[in-house]
Each structure stands twice: as structure tokens, then as C-alpha cells.
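Note sheet for the following structure.
The other protein chains are all here in position, but one chain of the complex has been omitted.
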Amino acid sequence: MSVFSTVLARDLRLALRQSADSLTVVAFFAIATVLFPFGVGPEANILARIAGGVLWVTALLAALLSLDRVFTVDFEDGTLDQLILSGESLSLVVLAKVIAHWLTTGVPLIIMSPVLAVTLHLPAEGYAPLMLALLLGTPTVSLVGATGAALVLGTRRGGVLLSLLVLPLYIPVLIFGTAAVEAAVTGRSAGPMLMVLGGLMVLAASLSPWATAAALRQAVE
Amino acid sequence: MSCEINSTAPTLPLVARFRSAMVRRMSGDGFTSGRFSGEGLACRRGGRLVFAGLHFSVAPGGALVLRGPNGSGKTTLLRLMSGLTPSSSGHMAWDGTPVDDRDAHAARLRFVTHLDAVKPALTIMENLAFWMALWSGKVEDTVILKAMEALDLQRLSAFPARLLSAGQRHRLALARLMVAPAPLWLLDEPGNALDDASLTALAKMIADHRARGGMVVVASHGSAFVEGGMTLDVGAFSPKTPAHWSEEEE
Amino acid sequence: MHKFANPTQFMRIANAIFPWAAGLTVILFLVGLPIALVTSPADYQQGETVRIFYLHVPAAYMGVMVYAIIAVNSAAYLIWRHPMANLVARASAPVGAVFTALCLICGMLWGQPMWGTFWAWDARLTSTLIMFFIYLGYMALGDAFEDPERGDRAAAILALVGSINLPIIKFSVEWWNTLHQPSITSMQGFSVDGSMLTPLFLMMGAYTTFYISVLILRLRGELLAAKIRNARMSQVAISPAAQLAE
Partner (left out) sequence: MVDAFLQYLDMGGYAAFVWPAYGLSAAGLIGILVLTLRTLKARQKEFDALKALRRGDSERN
């Protein structure tokens, strides 16, 4: 029963008990994507052209919505103090919480994305690369987002501030995520873009937990 | 910009010799921990120097009651002792060796703050099981049951914590102290929101803990539940004149 | 404590430097502007719009330079808790943001005659825009807390996180730019020949000394603000011993 699995199990149990949170994230992803045809027009060729980009942007915004809940509840009810005093490395505890967040928001987004891709007439070759790109991209979104969430702990307008801090840092993931879908749709191989996405994920996985732990320690100081 | 103010507060009387003799007799599953002390501690909160030149010492089996008016820094001192808040000067020692590895220090203490750290969506059993697994790596129902019985929570064990009253939630926070032993207990006004029965239960818990060689530091106005403990008036160490400001001006 | 970390020591040096920095700024502008505006020749390719470049490049350079200064000082503040390092970082941010904004404005005014529109998603201009957002995020986070020290620490961590991400963002924007618009002549295609060097370096020098002068003024302001906060705080704080003594 390592610390990692303990924290992960508790967070997943809490998420299941309050499953409304991940449902709202998926609902936002759906409604935001469905808005675009009203704005851009229903022509299939236009929608197909922008489908990858639209899905990626709405997925990023959906994940961002649920991020400031990752630490605020624990910060306000005193659990964060106890987690920091658990005697275990705080980065490990943070990694467990981030993976719990990814499982409850990232994975539902990945599962939902093909359904929404249909409404945007995404060409058939784009489905697998889209899901694969999301699979490699959403962990980075959760990791970097957790650092932002830890930094805005205790501020009044946390949500808005969090998006100002974190969205610029999501741009590389957005660029290579959309490029992967575009490459597949235009017949080129999506391999290189997916590898860069993987690289970004590994970089985030190695740096973000440490930065998040530092941000949490200074938040409770 | 931290400045050293050596106040002329009276030095604390050293640990009573007879207490350590008593501890050695009742070994049981006692702690082999050493003395927890601090020297010349100063701390700033939001730019304000809360206290300076503060020193304390707690021996195994001993208890330290922190006194002082509101805002004099009792909670800040407890957070400093726990390692959550860094001191701007001075150092703490555990069994003579300076405390510098925060995680190692945290592993040998339990800190009950004003906030109860209770998850409303989880039941009492699940709450306690989580902390036991986190601190000791294993979950034993017998230990959890004993912890709940110590604070008369066993009848409510299957209830989700959101149904508990403030007093019951606070008793759950105190029950956490029993699920995984740690030598040092830091308690921030544990008596609040407790009824008489719970106060006597708390007094017994603290007495048992000290009997096993554990140490307790309590910030509290009333101290019915700690007898024979040493007292530290935190107010005596707060800066007398607004030193920081006037010092820089001349 | 380290010599530079002590505020009174640091400010003694800063106040000594200030007249030189301010004087040099005035001289460099007085010498540089006429050359940039009047005497230096127009570029054979872009004609007179090259004069905008003498503002665009120094602003871009200072935007990046100031962010590097913020990142280095933030690291020093987080690791050694140097109070001056933190003040330098927090005082520099607004100046850096102004430089980045001027870089964007000049870039758009330079781009219009070249591309026919004020904004074309040129790689360097886009990266500068993102850096501008990171500046805004840094300043907003710094002021988002009641306790100023909380703001300092959070902003310092964000500055470090930002400094790791900026190169990645720059790389991915440049790659993305070549993917979509290989056709337009982006800024890189512009070669700087001899006659432009003097006005360029003069203006860069002027911008640098301007930054140093404004930074010292802002540091004085930050120190005064800290003193005011402490004075207010010590009036509020109870000190029973003091009451007993009085």
C-alpha cells in the first residue's frame, strides 16, 4: 500500500462518489464543440478542415475547468497540511493526485472525442490519431495545470487567473496535437508529431510534480 | 531582513528528573525518541515579526502548553515546529541533531490543526483507513476500531462524514492520532468544540501517549487535559517595540 | 548575509549608479534618435520603414533580457531568500511588459507595409505575443494575494516555470509557422548591413540604460511600500510586553 496508490485510490473513490465533476467536464467539451458549427456554418468541408483544432481547443478548455478543484478542496479542509506532513515525498503525492485528475477528466475526454469528431465531419483517417494525440497530450495538460492550480491556491479569482497562467504553456501541446490530426487527414504520417507530444509529456512528468510540490509548500507556509 | 533580538525572557526550567525515571519503567511499545528543542527561533508572517529569540525544550514523556493572547503566534509556533512554516532565524533540534530534513521530521509528528481534514464523502472508517495507510503503509481494522472507541466514534463508523457535527468531526481528527504512532503530537486548541466526555477521553489519550515516552505540545487557553506540563508564554517573545521599522529608520 | 542581499547596501550602490544611468540614457537618446530618424540611409529593400526596426529590435531584445533577469532573480529569491532579488524581479516585470508591448506594436507597424495586414502569424511576432501573456500572468499572480510575501513566492515559481516553457513555445511556434506559411518573408529574411549598426546599437544602449534607471526608481518605490506596510503592521500588532513596559 504505497503512498502513491493510497492517495490515488482515495482520489478516485472521491471522484466516483462525486462523479458529477467529470460529467460536467465532458458536458462542457460537448457543448463547446457543438457551438462551432453555429459560428462557422454547417458546410462539411469547412468543419472537416478545422475539426482537429476545434476538438483540441475545447478539450484543453474542458480540462482547464476542472483543474482548480484539484487542490482547493484539500487546501480549504486542512487535508493539504496533513499530506505535506505525511513524511513522504510531496512530489509523489502530487503525481498521484494529477494522475487521479487525468483519469477522471482526461480519459473521459479521449473517449468522448470521436463522438464529437463525427459532428464536425472529421475524415475517417483522423479518428485514431486524434485519440492517440489526446492520450499523449492530456497528461501534460493535467501536469502543467496542477502547477498552475497550486500557484493560484488562496486567491480570490483563482479560475480566471489559472487560465491566464496555464493556457500560454499549453500552446506547444495544442500545436503538435492538432498537427498530428492534420497530418493523418492529409495522408502524411502522424508519427513525428505524436513523438513530440510524448516528449512534452515526459518533460512535464519529470518537472511539474516538483514545481507543484514547491508551489504547495509555499502556499501553506 | 531578519534581525536577531535576544530578549531577556527567563530560561525555562529543565525537564523534571522524576518524569524521565517514570518513563523508563513503563517501556511497552514506547518511543525511543529524544528531546525536541528549539533555540533563538524567529518567524515573520506577512512582513510582521511575530516572535523572536524564542527557545523551548520538550523531553520524552513531557508536555509543553503554549500560552499567550490571540495573535501572539501560538499557531505560528506550532506550524514552525511541524516544519510547515520556515523560521527566519534560529534552529530546532531532535535528540541533539538539527532538524533540516522536513519530510523526516514530519514523519515523527502528528499535527492536529484548527481544520479537521475530514472528507465528507468518505465514511469515518474510510477517512481513518486512508490516514493509517498513508502513515504506516498498512490498514488494520483492529487499530482503527480502537482509535474510534477511544473517542466514542465506533457507532458512527459506517456514516459518511458529512453527517457528523463539528464536535464529532473534531473527534475524528483527534482519532487520527491513534491510527499510527508518532513520538511528537502538536495540538492546536484541541479542546474546542469538545463535550466533557470527549475532553476526558482526550486527557487520557495524552496521558497514555506521554506514558509511552511521547511528547505533546498544546496551544490552548484551558489545559484541563494536560497535567504537570511546562508552560511557554509565546507573548513574552513578541517584539516589544516595532523594532523592525524604527531600526531601519535611524 | 551576502553583500548584495542587504537592502540598504544594495540601494547605496543603486543610488550611486542612478545619475550615471539616467544621464547616459538621455545622451544615448539624443545621439541615437537623430541618426535613426534622419541621417541613416533608407534600406534599399524596405525604404524608410527600416527606421521602425531601430525601435522594434531593442524592444524585443529588452523584453527577453528583462524576463531573463526576472527568472534569475526569482531563482535567487527562492533558493537563498534574498529580499532584494525578489524586489528586482517584481519591479522589473512592468518595464519588461512595456518593452514587449512596444515590440509588438512596432512589429505590426513594420509588418503592414510588408504583408499588407497589421498582423500576420509570423513566428517571432507570435512568440513575443505569448511572452506578453506570460508577463501579464506573472504580474497578475504576484498581486493576487493579500499577503505580499505569498505573491512574491508564487510569482517567483511561475517565473521559473515560464523560463523553462519559453524556449519550448518558441520552438513549437517556429515549427508551426513553417508548416503553415512558408511563403511570407518573415522577419528573419531581413539582413542588417553596416550603416544600420550604429543607430541600432545606440538605441539598444538607450533602452538598456532606460531600464536600469526606471528599475532603480521602482526599487525605491518598493522599499518605501515595504516600510509603509511594516509601519502600519506594527501599529496594529499587539505586544503585551510593550504594553507592560510603557
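First chain written, first letter: the chains are A, B and C, and each begins at residue 1.
As a convention for this text, a contact is a pair of C-beta atoms (placed from the backbone, for glycine too) under 8 Å apart; a residue touches a chain by one contact, two chains touch by 3 or more.
Only a predicted model underlies this, so the values are computations on that prediction, with no experimental measurement involved.
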Options C:I17, C:L37, C:A68 or C:L197, residue touching the unrepresented chain: C:L37
Touch with the omitted chain, as defined above, among C:A14, C:L28, C:L55 or C:L200: C:L55
Contacting the left-out chain in the complete assembly, out of C:M11, C:L109, C:L136 or C:I212: C:L109
Those residues of chain C which, in the complete complex, touch the missing chain: 37-38, 42, 47-49, 51-52, 55-56, 59, 94-95, 98, 101-102, 105-106, 109-110, 112-113, 210, 214, 217-218, 220-221, 224-225, 227-228, 231-232, 246
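In this text, only the chains that are shown with their structure count from here on.
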A-C or B-C - the one linked by more C-beta pairs in contact: A-C
Identity of the chain that, by mean CA position, is farthest from chain B: C
Geometric centre distance via CA averages, chain B-chain A, whole Å: 38
Between chain B and chain C, centroid-to-centroid distance (C-alpha), Å: 46
Euclidean distance of C-alpha centroids - chain A vs chain C, Å: 31
Residues of chain A engaged with two or more neighbouring chains: 221
Residue ranges of chain A in contact with chain B within the complex: 1-3, 6-7, 10, 13-14, 17-18, 76-79, 81-90, 220-221
Chain A-touching residues of chain C, taken from the complex the two chains share: 78, 130, 133-134, 136-137, 140-141, 144-145, 150, 153-154, 157-158, 160-162, 164-165, 168-169, 171-173, 175-176, 179
Contact footprint of chain A on chain B as seen in their complex: 82-86, 103-104, 106-109, 111, 113-119, 121-122, 126, 130-131, 133-135, 137-139, 176
